[in-house]
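Beneath this line is the structure, given in structure tokens, with notes to follow.
In this view, the complex is presented without one of its protein chains, the others remaining in place.
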Amino acid sequence: MDLLPTEEQLEIIGTVKAQLESDFSLNDLAERDGQDQVIDDTLWQRCAELGWFALGISEEDGGVGYSLVEEALLFEEVGAHATPGPFLATVLAAHVAADCGESELLGQILSGERRVALAEPEDGSRHRITDHGGADLALAISGSRAAIFDLARTEITPELSLDPLVPLGTVSLDSDPLCAVDDPSISLRASVLVAAELAGIARATAEQSTEYGKDREQFGRPVGSFQALKHRCADMAVRADAAMNLTRLAALSVVAGHNDAEFQSEAARVLATQAALENATWNVQNHGGIGFTWEHTAHRYVTRAQFRARTAGTPHDHLAALLGAPAT
Amino acid sequence: MDLLPTEEQLEIIGTVKAQLESDFSLNDLAERDGQDQVIDDTLWQRCAELGWFALGISEEDGGVGYSLVEEALLFEEVGAHATPGPFLATVLAAHVAADCGESELLGQILSGERRVALAEPEDGSRHRITDHGGADLALAISGSRAAIFDLARTEITPELSLDPLVPLGTVSLDSDPLCAVDDPSISLRASVLVAAELAGIARATAEQSTEYGKDREQFGRPVGSFQALKHRCADMAVRADAAMNLTRLAALSVVAGHNDAEFQSEAARVLATQAALENATWNVQNHGGIGFTWEHTAHRYVTRAQFRARTAGTPHDHLAALLGAPAT
Amino acid sequence: MNLDLTAEEQAFRDEASTWLAENLPTEERPPEGAEMRAFDLAWQRTLFDGGWAGINWPVEYGGRGLSDIQQMIWYEEFAKADPPFTLNNSCTFVGNNHGGPTLILKGSDEQKTEHLPKILEGETVWCQGFSEPGAGSDLASLSTKAVVDGDELVVTGQKTWTSYAHVADLQELLVRTDPDAPKHKGISWVICDMRSPGIEIREIETMSHVTDFCEVFYDEVRIPLTNVVGEINDGWRVAMSTLSFERGTAFMADQVELAATVERLISEARERTGADGRRPAIADEDIAKRLSMARAEVTALRAMTIAGISRTARTGVPGPEGSMIRLFHGELHQRIYRLAMDIVGTEALRLTPVDGEGVWTGPYLQSFAYTIGGGTTDIQRNIVGERVLGLPRQ
Partner (left out) sequence: MNLDLTAEEQAFRDEASTWLAENLPTEERPPEGAEMRAFDLAWQRTLFDGGWAGINWPVEYGGRGLSDIQQMIWYEEFAKADPPFTLNNSCTFVGNNHGGPTLILKGSDEQKTEHLPKILEGETVWCQGFSEPGAGSDLASLSTKAVVDGDELVVTGQKTWTSYAHVADLQELLVRTDPDAPKHKGISWVICDMRSPGIEIREIETMSHVTDFCEVFYDEVRIPLTNVVGEINDGWRVAMSTLSFERGTAFMADQVELAATVERLISEARERTGADGRRPAIADEDIAKRLSMARAEVTALRAMTIAGISRTARTGVPGPEGSMIRLFHGELHQRIYRLAMDIVGTEALRLTPVDGEGVWTGPYLQSFAYTIGGGTTDIQRNIVGERVLGLPRQ
């Protein structure tokens, strides 16, 4: 039993981090605020080449052959860097395509040729859709059913998004899906990956506040020497650590097929949601005026956390699911 | 419009305070922990002589002729000194007796000759009874109905109480009441007086923590110079101030017969409950080890707040009533 | 202790209610630029003509010389009138609530005569020049310097968080006039003409998409010495004397509006389907309890405000207790908009404007400012701990 990443996993994390910091810097991406397509094709292609969409797909299906654990480590970094883009729907859709035996579709997704937006059922066939810029497919999950739709002849009604790097709209998905599965492991995977992204947000905001506490001086000393900020940073670190370790535990439990996999995944999702929202909110406060500016990245984590809290289910759903799940 | 006590009201407060500090010191009363009768007859008699039970009863009914406002000021001090005893039931019963025109009974209550315990309906005729030591009457309030029962031939089953100065038991009140009224002003009055007692607890615990912060030294300086404690004291002061001022506003609104009297009273009750529980809890924490000892008075406020939170209705009831009350 | 309105106060309330019904603009406030300025000044002029400008300003300076209670009554009637804009969200705020009151307290006769009428009549827009990038919470460490040269001050430096600088005529500006004195002793409070040569203004966009805030850069800006308010090097005391008024009544309008917001949110929760997709949002006890608590809290805010007014009526000057109201209000405001985010469900992801009817996500983003602007909650807690409770300084 061990909850720390292996050498190999540390290497994956390192590569992902380096890539996100160089190619997905928020300062650069800020130029695309409010645009339909935030991640251009070249950048998306590069992610595909790095195997990010294929991490948890078996080698025989053309994947890298790792598991949900490594996918979760990727998503932790995606969250930590507030990286926008249809990562979640793409990774999940790859698993759906693999489940369905749709190898051509799977290949197109893994290669970055076709992008997948996320559609959340709102009312009948009406869905809230996100990250649809550049996407020709949409993944819709409802309970244990997951389906991939072709967006080709579908009209999307765009809406103003709380998060300018997460394009938002509504769409009616009336046509037959390209493929569909009834498999609870997809929603379990979604819970863990969203939890990982939220845990990453919790971690990055804790770190951002701590760094600010070391650097910024007021009243002749670093503001992090004042107990008010120091104690808030401590609380943020605890929240992040709890969310991160629980998410990793959940990923391991799902991979091992343990009885408590659902319990652990829902627990991770619930805890990471709260940790991300709390930490992102405090992070703005800790930065004072500068944290309230558009230019600073603090607000990115707030709006992203609000989105992810409502991605692949609502906080209410997950709290209820956790309370209903058998403990072991 | 003015929310500060008048000279006359300040004098009442001063007298009450002096009396509570000399005769009702918690250190003395601690000797009666767990006993059936906590306040002896002499002491009760003295309260009667000071007119405490008669403050809000009209002069023509043999009272002092003040109003609920002055009663609330009395109860604020009762809360602040964690004074035990059947004050609430006695004061309310006096109003019930006056409403019923039971002048003999009223006289006996005002003179301290007959004491009134508080009975809270639990299930049918079964009631939770408190402060029954030395009481020969019980007041039961249910909705807008308030009734006084004779305890003479009634058997009380004693129970271990969370608060050793608040005797607790169960009783069946099957007989006909001595008198009963259907008058929503009684429960309104109860809400305000309980809110006042809770606001007093919030205030006293804020003050106790602040004093400790000034006196206690650690690491070579007063602990109140550390932001962690200083900021908690500030929060406690805000909670206490909010609860106190809102309760006074509610008392005035009830006395003036304003449309928002119910709204204000329930708001005061809800807010004071939270303020008392929070402040009493933090007060223990702020005192560290010493606050956890039986000898220190900090725990008295915790258990009293837990009792008062469930006196004359539960937190759940009052939150629901407040949300349902018309705003103006 | 009493809740009675005097006959005069009651008449004032009726008069305000009637006037507002007849004179409140029905159009929304333009969100930016010259139209916004024109709208705000026109409304100020309408107020002045109706006798509602400077309600608690002394009569000798064009005010009505009425009580803080009447000021509060005005805010309450304004909120009741269901206005299409919020009262404090105006470029006339600093003139009415800060610059003006400071001149009344500390200005020379000439300064008063020149500036006060124009504030009330809606002719000038004032802005504040206090905060600096290096002096946020620690305001007194400001470094924008002013050197005396003949009968002028020559100012060089930078200010930030200056609301409405881009549409302002005048600025209340804190500058360091004695670099060698202890930090609180070398500051002066001056009136700066925003059209002076050497001033450059850059808008700051906030996380709530508001661009009313600016950075202001000063490159050898010349300001006549006659524009110093109070004594030179005594600017800290001048600023503090008005900050206590800011804590006293300036934010009363926000508090009154917040109570109306809670009632709107309760309606929203009754009408909107909740997170379970089956019942109204308010049927969820968690939501219901939080709404109920919010109701209690905004009501307590009103009680604290009345208590503050009662105290000021006795002492003449608002005490440091005003910081308790600021602290309580700022955090409560945030809690209420966070609750709104939980009530509106996935609507929480759709961006709305900051101001207006039935909008929640814009104001949610804006609510982050309420525990930062005008002194962070950390600073407010220090003030409460030290100045109200008497706890020792760090």
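The chains carry the letters A, B and C, assigned in the order they are written, with residues numbered from 1 in each.
Heads up, the rule we're going with is that a residue touches a chain if its C-beta (ideal position, glycine included) is under 8 Å from a C-beta of that chain, and two chains touch if they have at least 3 such contacts.
Predicted, not measured: the structure shown is a model, and the values here were computed from it.
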| item | value |
| --- | --- |
| Absent-chain contact - pick from B:75, B:149, B:226 or B:263 | B:226 |
| Contacting the left-out chain in the complete assembly, out of A:190, A:270 or A:284 | A:270 |
| Footprint left on subunit A by the chain that the document does not show | 1-6, 9, 69, 210, 213-214, 221-222, 224-227, 230-231, 233-235, 237-238, 241-243, 245-246, 248-249, 252-253, 256, 258, 263-264, 266-268, 270-271, 274, 319-320, 322-323, 327 |
| Touching residues (missing chain, whole complex) on subunit B | 120, 122, 128, 159-163, 168, 218-220, 223, 226, 228-229, 281, 284-285, 288-296, 298-299, 302-303, 306-307, 310, 314-317 |
| Residues in subunit C touching the chain absent from view | 284-287, 289 |
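As a convention for this text, only the chains that are shown with their structure count from here on.
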| item | value |
| --- | --- |
| B-C against A-C, pair bridged by the larger set of C-beta contacts | B-C |
| Gap in Å, rounded to a whole number, between the CA centres of subunit B and subunit A | 51 |
| Inter-centroid spacing, subunit C versus subunit A (mean Cα positions, whole Å) | 39 |
| Where subunit C touches two or more other chains at once, by residue number | 378, 381, 394 |
| Residues of subunit B whose C-beta touches two or more other chains | 226-227, 231 |
